[in-house]
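Comments concern the structure below.
Excluded from the complex is one protein chain; the other protein chains are retained at their positions.
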Amino acid sequence: MDLEKLLSFDWGLMAPEFIILIATVLLTLLDLFLPKKVNRRILGWIAFASVLVAIAALGGLLGEQVGSILHDTFRLDSFAKAFKLLLLVGSALVLLLAIDYQPKEGLNEYRGEFYYLFLTGLLGTMIMSSSGDLITLFVGLELLSISSYILAGLRKKNLKSNESAMKYVINGSISTAITLFGMSYLYGITGSTNLKAMAGTLTTLNDPQYIYLLGLSFFMIFVGLSFKLASVPFHMWAPDVYEGAPTPVTAFLSVVSKIAGFVILIRVMVSIYSAIPMEDGTTPMLFGLQDFIGFLAAVTMIVGNLVALRQRNIKRLFAYSSIAHAGYLLVAFTAMSYVMFDSIWFYMLAYVFMNLGAFAIIQLVTTKVGSEDIAHFAGLYRRAPILAVTMAVFILSLAGIPGTAGFIGKLNIFLGALMVSPSHYVLASIMIATSVISYFYYFGIMTQMFFRPRAEEGKLKVPAATTAVLIICAAATILFGVMPQLAFDFLQSNFNQFLDFMG
Amino acid sequence: MTFSGEFLAFILLALVAISGGVLLLNLTKVVHMVVALVFTFISIAGIYILLSAEFLAVVQVLIYSGAISIIMLFGIMLTKHNDEEEATAKGGKWRKAFLLLGVLAFGAVFYAGIYNLDFGSTPVALHENNAEQIGISLFSDYVIPFELMSVLLLVAFVGAIVLSKKDEEKEGEKE
Amino acid sequence: MENAWLIPLFPLLSFLVLLLFGKRLKEASAYVGILLTLASLVFSVIVLVARLTDATFKAEADWLQIGDLQLTVGFEVNQLNALMLVIVSLVSFLVHTYSKGYMHGDERFPVFYAYLGLFTFAMLGLVLSPNLLQTYIFWELVGVGSFLLIGFYFNKESAKAAAKKAFIMTRIGDVGLLIGMILLFWQTGSFEYDEIFASVHAGEVSGTMITLTSILIFIGAVGKSGQFPLHTWLPDAMEGPTPVSALIHAATMVAAGVYLVATMFPLFAASDTAMSTVAIVGAFTAIFAATIGLTQTDIKRVLAYSTVSQLGYMMLALGAAGYVAGVFHLMTHAFFKALLFLAAGSVIHAVHTQDIEKMGGLWKKLSFTAPLFLIGTLAISGVPLFSGFFSKDEILIAAWANGNYVLFWLAVIAAFFTAFYMFRLFFMVFAGKERSDMKKVHESPFTMTGPMIVLGILAVVSGYVNTPWFGTFLGDWLVDGNEALGHGHIEGPAWIMIVATVVSLAGIYLAYLMYSKKTLARDWFTSRAPTLYSIVVNKYFIDEIYNSTFVYATKAVSLFLRFIELFLVEGLVKSVTGIVKGLGKTGSKLQSGQVQTYSTVAFVGLAVLLIIFALTGGYF
């Protein structure tokens, strides 16, 4: 390919990715050449700034038509833009948390690495959100995975951190192998890795043997990707890894990485498996196999919420809660109503704010005492009333109490599950029942904070960056809870119901 | 079916590959296991040649039989060498049994789909200038993932250094 | 009325102000709360007065669009809302005032007022909601507020447990409500009350669906209003501060369930099954709780069971098509029960115990509280000329007119019990010997007695807005322009009123005999009512019969019912939570820390899915 051809592509579409990439390179070099004395925190601020610039660049691209580079190996459609926005916002918030992260032992030497590995992980998620080719999707996925393996183990003097990283690598690699095995069959039966071309080939298929193999590949890919979602059956790594990883990394895994997982899942599943006709020749495979996904969603919700009841470690508790949230999102995915994209997007938006807000406080409370037992939240209201109330906002939102963004998110998913025909009554009921169960552990934290005498003495000092995260998250959680239409208007005016997803 | 040379080669290579795998499962010395797997990797390279993927065959030998096996051996040496695989701890039996069932079921389900699979397509000339074809494709259509790959390798590189480097215990001076 | 939306905002403001500046304001927080709720009250009264003449007002704005669904927010002022607004804001205002004295000296004084503000906001918001979704939102918020208030004394283990229990029990109800609401939405495509009623009226919803949804919604009401079998949280909730009990567990939150059924009345009315369910549950709860009330010795628990029982009455009324009767009783009950709780609080404040066995002879010591308590007791017992008499009478007539004779008699018996145990309470607390350890007892400050006096007056006069003698203003006004709600006044045979009177007087007399007579000579009651005393010549004889048969029987029944409550209902709830916890435990056991187990679970899961697919997906 000569230069002229190379320049003929609209590389401007990749502006946000380029910004992150350049920032990564810059940080790497700076970290290498800056004298040891310079506080590496400055790198964190640079990373944060680069994410903000990337958001701005993405904002500039919002009005663009669907753009594609090199046979969809990069593709910027409204789906990509919408979810990339979430990924960037989530990462920006996590970075702010990371800047303030001061564990008792060992992150200081590797602070610089921390920030740019973070950015590469983000780059991976962004690529995953805007690609129409299996190979690019795979590379993006792995870029994210490998970055997060390292991030999880970055406190290398801490045994828990090592162990968490090891567990993450082993489970992650197995999941990769399973996904790839499924993908290889997909490639074999379509002869292409381009999602659109694959869908085109698949619509004409009617050999039952091919359909059967495609069905098998469906499960392989779904289960493989459920590792990233931390949903059943590939969910069990999550609590261990979340507990052991440094807190900002946990936040990253439970928010950004999970969103990326859903993004790739939707991208692959919706574009490929909705094109495959089942035996009767009319129902697409994705709908034919809805019961399976629904079942997994139900089990995910049940497992996540039930086991969470037993947890004493706050990070583990949030791991299970995040498993449960993956289950709620899968309900929306199962229902496949025409508002699926909207409701998933909104739920994730709410989830970004409420979960990261909660993690900000968790980080604040746990690093102070160096332990993650829930008991350290006892009497938080006495120690720091405003902090406790803010935490209460996040928890109420996670629990789905009205007036918060979490409620609207759940409501959307719920209505979506009932709007389609046949309605998913059972799934919807399980969703309600399990969210009721979730009240118990969420309110357990509330009880600790409000109804217990204080456990720790001393004021909690809230650093500047964390304060910013808290304010943003709390404001957004309430704002989108009271005026959700803002978000939906934004969706409608900019993304036009994601009509260009397939086109 | 005639016993063409190709078929014979396939049978041989497949046997070596599988027996390498089986040895992996049955040997007790860790180093032996790795060596057994090297045989598997090499015979897989042979399979690639049968499938007109000469470039990949070379890559396979270089990376798997060479680089990765060496890394593994280094890994073994740097940790507890001469380690022997012991009998699994309690509770492991049930898990193994379940797993075996699962693996067998998995194999059976897939085998049912592929045992008589035949696409009946005409093969294209992949072996002609195999490396060139790959190169052209890689640098035209797949530039983006290729470049991303470089980032990925950078990440792995940095990560490997950071994690395996032995820190001098002089943190007091650094701060 | 256009500005009715301001009403809930005052308490919200109070909540926010106290949250931010409570620490600095200290006890001055009370003034913030009192003034802002007073503002709510004034506005509510203005709205009510305006609504007396004007038509229903409704304002809405778009809130959320999902696909082609349009959800709205807004507020509505109809007769029921307007009435409820006044009740809620009045009781809340009085409780705010009362608490200034009652909570004096508590170190978390501002927090208490902040919570009160939050709760009042939620309750007023609930009342103003024009659609189910909004109702549900505030419904949950009310739950949160009550959770915080019940658990206010968090150093007490029992208070914590009670808060948790209240939360769980009402949550079970909420699930019913939510499912019912969503089903209705699915059937009618709207959350708006009027649109739902319109489509129900037009026959667009099938009969079974109406029954199903209304029963589900009723489950929500059962949870909030403490109806059998979800009532057990209410007596336990008495662990909260007494003003809270008066506000939440007498006048407002527990009435929310009744309010919900009243609001959804057109839906319920469309299904006979639903109506009879409501009536039967109501009647059963009324008698069930009344019977348990007979044996309780904690002053607040007696009142709590009487609340449960009275709420059952209201449900019975609604279920027996007595819309007006139910709402009417809701109103009178709010006043006299709040009065009773505040008076009880005053007693507790004075003697620092809640055990009525340890009280006695307080009549002279508490010269304000005692007569006010008496007024409340007379009102709840249905003694003629007091407010409870008229509303209870309406309910009995409605039950009779509806043809539910069994339920009618149940209600009559419950009325008898009510009179009996309420006066038992009264006599045990105020009559009898003075206790030696009660020397330092003193009357409460005016901030506490003042609100009680207001409520005392209302407990007497509020019945006169709807009487068969002077006119049924309330009833006529409530159903004006909406025939789905039934008649403003149901004509019933005159003997019902006589029966009711006789029954309640009999109950009172029995209580008098049993709990007061032994101190006849010294007791004030005897000296003032010698005729009543002398009428009963064969007092020993009656007494013996009572003692040997009736008392034993009721005690046995009462204990039996309490047993059911403890073991069956709570046992059921406990076993469900036990199962849930057990499953959680198993799940966490599996999490053994072994990575390979994790992947094995994943892979075996995958294999199972594949096998099922292969077998059902049809390749084999």
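For reference, chains read A, B and C in written order, and residue numbers begin at 1 within each chain.
Heads up, the rule we're going with is that a residue touches a chain if its C-beta (ideal position, glycine included) is under 8 Å from a C-beta of that chain, and two chains touch if they have at least 3 such contacts.
In the analysis below, contacts and distances are computed from a predicted model.
Per its UniProt record, the hidden chain corresponds to "NADH-quinone oxidoreductase subunit K" from the list "Na(+) H(+) antiporter subunit C", "NADH-quinone oxidoreductase subunit K", "Phosphate-binding protein" or "Spermidine/putrescine transport system permease protein".
Within the full complex, the chain left out of the display contacts the shown chains A, B, C. Of the listed residues A:S164, A:S271, A:N305 or A:S337, the one in contact with the hidden chain in the full complex is A:S164.
Contact with the omitted chain, checked across A:F138, A:F252 or A:Y328, is made by A:F138. From the set A:R40, A:K81, A:K156 or A:K258, the residue in touch with the chain omitted from the display is A:K156, counting the whole complex. Interface note for the absent chain: among A:A98, A:I189, A:I211 or A:A476, the touching residue is A:I189.
Even with one chain removed from view, chain A keeps its contact list with that chain: residues 134-135, 138-139, 142, 145-146, 149-150, 153, 156-160, 162-167, 169-170, 173-174, 176-177, 180-181, 184-185, 187-193, 201, 239-241, 243-244, 310.
In the full complex, chain B makes contact with the omitted chain through residues 1-4, 6-7, 10, 14, 17-18, 21-22, 24-25, 30, 33-34, 37, 40-41, 44, 47-48, 50-53, 55-56, 59-60, 63-64, 67-68, 71-72, 74-76, 78-80, 83, 85-86, 88-89, 92, 95-96, 99-100, 103, 106-107, 110-111, 114-119, 121-124, 126, 130, 133-134, 137-138, 142, 145, 149, 152-153, 155-157, 159-164, 166.
Remark: the residues of chain C touching the chain excluded from display are 588-589, 591-596, 599-600, 603.
We take it that only the chains that are shown with their structure count from here on.
Annotation: 44 Å between the Cα-based centres of chain A and chain C. In this assembly, the C-alpha centroid of chain B lies 69 Å from the C-alpha centroid of chain C.
Multi-chain contact residues of chain B, defined as those touching 2 or more other chains: 109-110, 112-113. Annotation for chain A: residues touching 2 or more other chains are 209, 212, 216.
Interface residues of chain A, counted against chain C in their complex, comprise 166-167, 170-171, 174-175, 178, 208-209, 211-212, 215-216, 219-220, 223, 226-227, 232-234, 236-237, 239-240, 279, 288-289, 292, 302-303, 306-311, 337-339, 342-343, 385, 389, 396, 401-403, 407-408, 411-412, 414-416, 418-419, 423, 428-429, 432-433, 436-437, 439-440, 443, 447, 450-453, 483-485, 488, 492. Note for the complex: chain A touches chain B at residues 1, 6, 21, 24, 28, 36, 69-71, 73-74, 108-110, 113, 116-117, 120, 123-124, 127, 133, 135-136, 138-140, 142-143, 146-147, 149-150, 153-154, 156-157, 165, 188, 209, 212-213, 216. On the chain B side of its complex with chain A, the touching residues are 109-110, 112-114, 116-117, 119, 139-145, 148-149, 151-152, 154-156, 158-159, 162-163, 167, 171, 174-175.
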